[in-house]
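Only one protein chain is missing; all other protein chains are in place.
Presenting subunit A:
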């Protein structure tokens, strides 16, 4: 619901919002420009309107009105030889310094901004745009709060794919300005169309005047007492009309002055509504608050960025959500597949599962978790839940209300359940929502078809593995071949390989590929291999397979080559093919960014922890490190003679200061230590480094990562810290496989 409130007006109003925010950003600069470039000089603090009027009258005897704009620019309107004129006045001399015509550009831009050159119809359209912007800001705020796990974490570090992060990052920067601008815009529209109380009328014209003429402004007490800084307008009486009067408007009110006696005839202070109107006008236009105007203009520029990234997010989620073919009605299906998806990618997995189950002879109904209606599942034997996690363990959009309904079920309706969680191990609450579903189902006595499974970052391999387990539970083979949208691949040619581990029956190698050529446009937009760093992922599609395997990169584009660490998996198709390459051979690969897994851009210490081929990206970080930034490496290998990847380089990097320390643990030597043992041995130093703000980067197998997290929990417990706490701050990141 909330997401639809955000998405639908966003897509409809995107172009309109881009036009009004861009023109608004341009207009926002004008008040500041006026202050900087068009106001000749500030009047002296004591300069009165009387003195100013006298000075102007010397140069322009036909002066008929003096105006001061909120920027402090003073304009005199005059008649000279029957021709009207308007000049910007230097208050120090009363002499005109420039023509006072409002620029055609500013006028054009203003009309575009408020009415799209369509008069009242355009004003309503723009008001609709402002209303959409307001709705988007509010719903976006709430979505952001949900994403980061509550209002208290509103400004916490963001994780996830770049487009989504950019969208929220820009939103957090600009939402205050967009809220202010859209609310004031709606107020001004309402005021224009008379939908809110009018500002009070000016005081009524005096009934009786002296009918004398000849008093000059310089002698009038009221004008002598009014400083120029408070002036808005002084209008002179018509020449040769003794019944006319001077009219003065200041910051506090307005009134009439007799042109014969110089007496104030009527004075009225500005009313409340007028002040409200003026304040809102100032807040919207920045006239009289030039700095605020510029800030609002900058924030307005966020809207086009969000329109573009928002549309991209929508397209991505649309593309990721396929149509389910052959969907059996819920009442007739033997298997119910329920999908809890936020961005839409889980639907792709559901479609694959749906197809495979149908091929295996099931009748399947696939729907959103929010459509969970157990009383209607008349023929069903099992419910399979595919649940993504949104942000910090929150329910994804299409699962709204599922848990509540599940929790209120008195007893299980004779169905068994299987839960598969989708998530991202970089988040502290990996698959937390799926786990919660499994827990509540268990509490309510649902028989479990198979233990809850998890899929990290849409891994097709993990999905296929879970498929095998599901097939076993259902009593038939089940092959889940899920291929997410694969980016365009490029041929990568092997330059060199260094082999390890043959004596341990686990052949492994460091493979170095040449950088493929990137077109000029690709370089400009940083597409493909034009820009990457260690820790990003290299996707390889092995021959005879549809699904890519990912390897962490041990090099960045600055190194001039693409390097990965590969070891042979028993029965592994991809690792086998890679390890059989000889220099000159090539494979098809593509880049997938992994922006959260890399040292943060600051000067704090870094602790690198890895084992096996997981040392690859860590070596890449060390290679790219500059001496001076403290970087400590802890790694585990089997035997120094067998799989000591980067052995020589590590010594060199330690010698030139890129690595402050290197600690190794060997599991197949007499000592039989693992990397977590090495951490425990160094507990004091590690606790100190982390409490000083050091970032921890862990790469390797999942069991190793779990062991490391356990060791660090123990090490950090005295300081009151936990890996989960550090993860939430982005101070602890993992890349596991």
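Here is the rule we go by: a residue touches a chain if its C-beta (ideal position, glycine included) is under 8 Å from a C-beta of that chain, and two chains touch if they have at least 3 such contacts; residues count from 1.
Keep this in mind: contacts and distances are computed from a predicted model.
Missing chain, UniProt name from the options "Putative DNA modification/repair radical SAM protein", "Branched-chain amino acid ABC transporter permease", "Tat pathway signal protein" or "Transketolase family protein": "Tat pathway signal protein". Note on the undisplayed chain: of the listed residues A:42, A:102 or A:672, the one touching it is A:102. Within the full complex, the residue among A:59, A:163 or A:192 touching the omitted chain is A:192.
Touching the chain that is not shown, out of A:204, A:582 or A:684: A:204 (per the contact rule at the top).
Counting the whole complex, the residues of subunit A in touch with the unshown chain are 64-65, 67, 77, 79, 84, 86, 101-102, 104, 107, 111, 119-120, 191-194, 198-199, 201-202, 204-205, 235, 238, 243.
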